[in-house]
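A single protein chain has been omitted; all remaining protein chains appear in their positions.
Per-chain residue numbering starts at 1, and chain names A, B and C are given in the order in which the chains are listed.
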Amino acid sequence: MAEPRIRLGMVGGGEGAFIGAVHRIAARLDDRYELVAGALSASPDKAIRSAASIGLGSDRSYPDFRTMAQAEAARTDGIEAVAIVTPNHMHAPVADVFLDAGVHIICDKPLTTTLEEARRLRDKARTSRLIFAVTYNYSGYPLVRHARSMVQGGELGAIRIVQVEYPQDWLAAPLEATGQKQADWRTDPARSGAGGCVGDIGTHAYQLAHFVTGMMPEQILAETTIFVPGRRLDDNVQILLRYGNGARGALWASQVAPGNDNGLRLRIFGEKGGLDWRQEEPNVLNWSPLGEAPRLIRRGTTSMNAAGQRVNRTPPGHPEGYLEAFATIYTEVAAAIVASRTASLADPGLTFPTIEDGFAGVAMVDAVLRSSAAGGVWMPVEL
Amino acid sequence: MAEPRIRLGMVGGGEGAFIGAVHRIAARLDDRYELVAGALSASPDKAIRSAASIGLGSDRSYPDFRTMAQAEAARTDGIEAVAIVTPNHMHAPVADVFLDAGVHIICDKPLTTTLEEARRLRDKARTSRLIFAVTYNYSGYPLVRHARSMVQGGELGAIRIVQVEYPQDWLAAPLEATGQKQADWRTDPARSGAGGCVGDIGTHAYQLAHFVTGMMPEQILAETTIFVPGRRLDDNVQILLRYGNGARGALWASQVAPGNDNGLRLRIFGEKGGLDWRQEEPNVLNWSPLGEAPRLIRRGTTSMNAAGQRVNRTPPGHPEGYLEAFATIYTEVAAAIVASRTASLADPGLTFPTIEDGFAGVAMVDAVLRSSAAGGVWMPVEL
Amino acid sequence: MAEPRIRLGMVGGGEGAFIGAVHRIAARLDDRYELVAGALSASPDKAIRSAASIGLGSDRSYPDFRTMAQAEAARTDGIEAVAIVTPNHMHAPVADVFLDAGVHIICDKPLTTTLEEARRLRDKARTSRLIFAVTYNYSGYPLVRHARSMVQGGELGAIRIVQVEYPQDWLAAPLEATGQKQADWRTDPARSGAGGCVGDIGTHAYQLAHFVTGMMPEQILAETTIFVPGRRLDDNVQILLRYGNGARGALWASQVAPGNDNGLRLRIFGEKGGLDWRQEEPNVLNWSPLGEAPRLIRRGTTSMNAAGQRVNRTPPGHPEGYLEAFATIYTEVAAAIVASRTASLADPGLTFPTIEDGFAGVAMVDAVLRSSAAGGVWMPVEL
Partner (left out) sequence: MAEPRIRLGMVGGGEGAFIGAVHRIAARLDDRYELVAGALSASPDKAIRSAASIGLGSDRSYPDFRTMAQAEAARTDGIEAVAIVTPNHMHAPVADVFLDAGVHIICDKPLTTTLEEARRLRDKARTSRLIFAVTYNYSGYPLVRHARSMVQGGELGAIRIVQVEYPQDWLAAPLEATGQKQADWRTDPARSGAGGCVGDIGTHAYQLAHFVTGMMPEQILAETTIFVPGRRLDDNVQILLRYGNGARGALWASQVAPGNDNGLRLRIFGEKGGLDWRQEEPNVLNWSPLGEAPRLIRRGTTSMNAAGQRVNRTPPGHPEGYLEAFATIYTEVAAAIVASRTASLADPGLTFPTIEDGFAGVAMVDAVLRSSAAGGVWMPVEL
């Protein structure tokens, strides 16, 4: 028998939002959720209008998230999980309310806009026994799972070098000056936090490197830059990484690099081989065992290991993309929620990013900003 | 307000099927359908079991498609559309029944296993005023739409050469001998029809070339081959194409070409430029205006024209894939169904493949088999 | 000790010629030749002027090739080999004269403009004991040698499918109307022969497929086309290939395909794997053993086999190109000439193309033109 679908609510993601629609598709794709409630905008009118436009019932379309939390808690068929897809500064207040209401959380990244808030929220979530996922969606790609399994299985030997980069170009001109919604809030310290590019996409790159290698840097050195005149947050960041085991790394993220749409790329080099994966061509992983010809591991083929197969949907050559990887996070959270319902253990294969990843991202942003402010010096990273 | 979702039924697509699950995701992705009924297998037991496993209510889970058509017709909330995802030989019988019941059809390809049946079904559909879509899903990719719009807008000038190919390798060994379900029926003349590779994937390549160029060959010459000993249907086909305007083309499809997963590729050369698109990297289109540097048209960027934007979901660099393109067909059919409900005209931008494409594919297979049987001679194609 | 350099003459290749300069670099690259004499143009004045401009001594700069053959034969330090780099129609007359003079021949392709002439010249060369190389230069690439060795060593199993293509775009507009020298003679039946695109580049593709597979088709079917109005020779050709062992193939060559500079590509599919090589990225060979991840065989690495290493010059990642491959043909001919001097056996590893390849190319063009003229029917190929 099919499992009943999980009752999902959403906060944020109304008219003009990009990521809200992505979360809704992600939730729907594998049919494990039913979106039943929402407070889709900070503006009550817009919240109601947005809810209607996506077919939410008027009785469960709320003007604000506090009302929603209260009303849903009072229903026997209230939401079991909530997706938080607001601008960054609202993640923590919303999460607080729903944690208190006993609702599982699926929160966008970065987790919070300050390290203090991230620490507090993490500690609260740890004691709550609720699931708190953070949508570092790139960790949902099958070949990212394959790579992680290879590294953690020792196929690369000791890791020596981690090169991760995430160039984009959409902010190369002062787009925020045009009122474009995405550019507007993502370059606004009040809504984004003190990190611009580093928080928006640097955290994705950082999480991906950690997700695949299992390694967390002990020290980082960073230089953030604002290239576009008048901009208030960094639009480019260079970070050097020192790992405890002697490995070294570099992370570059940019939103002003013309020719790059969403160029997240991870390269990992160990004693015994190297891996190379690019998010824009996610269906192939380049694996170079030292001294042998590089192999193209193609998603869905028999060359893909069990960790990849586990989250694979389509046969080789039928490309999966961004929405599928995002949906995998949702589907893994669903499995964890089901397991939590019945007090059974969650499948140990579940590997979705949690508030621990969320915290690590905020800690990185904090260290980066301190390093850069100090003139580009080495800083420890809070773990 | 959101449109109510369309009530959808499905015939075929039970346990072990590949394409049924794809259709279900495609229907769900944009939230325009609700799957409410099904006869998911030719085996009644398996049909019931399959329906339960995907959460269909037991009252609308049917042991066979005739029962389903009758019962659904009797309900006020009966299905409005049916997805036919059976092996090829059942497409026509199922379509007949649902056409008679006044249900819109979304049918997998190839349309039928004989030209006579295709002709009859096409004529019936033409008079029915029902929508009859055939899921040539590759025509749903945004950059395929972009390419089509370019060609039809004259940006390439007169078309001279069409090179289309579709190599795979999954049948390079006698997989059908292992009982693998997909290989089993797709190499069985009783269920696939007289065309093997040519029917299964050659038709996709043929439709894509037609979809983008708007041109249909007048004559073709073909050589089908069976390379794997013991196989009963062709696993490789070479086709030469003569168009009425003097253009020339070639189509190669193979299921025995090691190193190819699903290598559909279309190249079109006109007086003024050339296009190159590969299904396995569908988010980029190579456009070479004669005498200028080739351009990489990337999905989602401002370089993509309105025809592409119309069916685009995610920003540049956030790859869309196979399921999204498939979903686009479903979503366009939904729009057409809605338009038909209200007697309004369908949006002229809708370009999903219909039974006319389905017929053309069967006519091509027929001509190919006649040409090849005659030793590789030129044959006219029934239009 | 270093071998003395071979004394080389050249016929053709004067001012404005492309291929003459290429031959001179190729001869020089490995320091096995000294260019000492030449009749570089059909115009005596231009011949003398051209010779001076490249530093040939005035005593060995000849107004015409007959004078040159006679004078050189009279010298004790006369040329040992001659490079024939004239337009096609002059290959045979020049070769005749130098064969008679006992001079080894390095002749450009296609060998001749008629099959009769090719047959006669081949028979004459066979009885001469002189070396007669034909510069199918693409067979000089290290990874082409690697591929050949793999196929002939059985690593692909029985070959099933050969797909070879050679698109260019430089003749997509009527360039010959501008007086451009290359376009002028290559589209002129009097100088090129009856084949245009098929003779100029189709023969390269054909030879490469034969070189790597060792297989020669028994029957071919072709359609040549002239797309550019006013052109006198074909600028596009489609060819289907039937091999004796049941293998099937296709060859497409075009000079009117915008976006293609010199897109020679060879794909070979056998029972056990597939190979894919592209001339424009010649330093990598894609090898896909059936059921395993594709390998990228990179030139110069330990993954390259002995046949490749034998003609390799630079370490991996230091790209070799067109001139190096061309030079390899020259250097292998030099080794054969040295062996012939001392009556010793030539190194069995030498694999440069000879007049046999030259004949096969002309036979192919002949069969193609007969097939196309007959409306696109199967024709046997003279072997």
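What to note about this one:
Operating definition for what follows: a contact is a pair of C-beta atoms (placed from the backbone, for glycine too) under 8 Å apart; a residue touches a chain by one contact, two chains touch by 3 or more.
Given the structure is predicted, the values throughout are model-derived calculations rather than measurements.
Across the complete structure, the visible chains that the omitted chain touches are A, B, C.
Touching the missing chain, out of A:P63, A:P294, A:G317 or A:G361, is residue A:P294.
Annotation: of C:Q163, C:T301, C:T351 or C:S371, C:T301 touches the absent chain (contact as defined above).
Touching the chain that is not shown, out of A:S41, A:S61, A:Q163 or A:T203: A:Q163 (per the contact rule at the top). Although one chain is not drawn, its touching partners on chain B can still be listed: residues 287, 291-298, 301-303.
Although one chain is hidden here, its contacts on chain A can still be listed: residues 160-161, 163, 165, 169, 172-173, 221, 223, 225, 227, 236, 238, 240, 242, 246, 248, 250, 252, 254, 256-260, 267, 269-274, 276, 286-291, 294, 375-378. For chain C, the residues in touch with the chain missing from this view are 1-2, 4-5, 18, 22, 24-25, 28-31, 52-55, 168, 170, 260-263, 279-283, 298, 300-301, 313-324.
Rule of thumb we're sticking to: only the chains that are shown with their structure count from here on.
Centrality by Cα centroid goes to chain B. Inter-chain spacing, taken between the CA centroids of chain A and chain C, is 55 Å. Work out the mean CA point of chain B and of chain C, and you get 43 Å between them.
Looking at chain A, residues 298, 301 sit in touch with two or more other chains.
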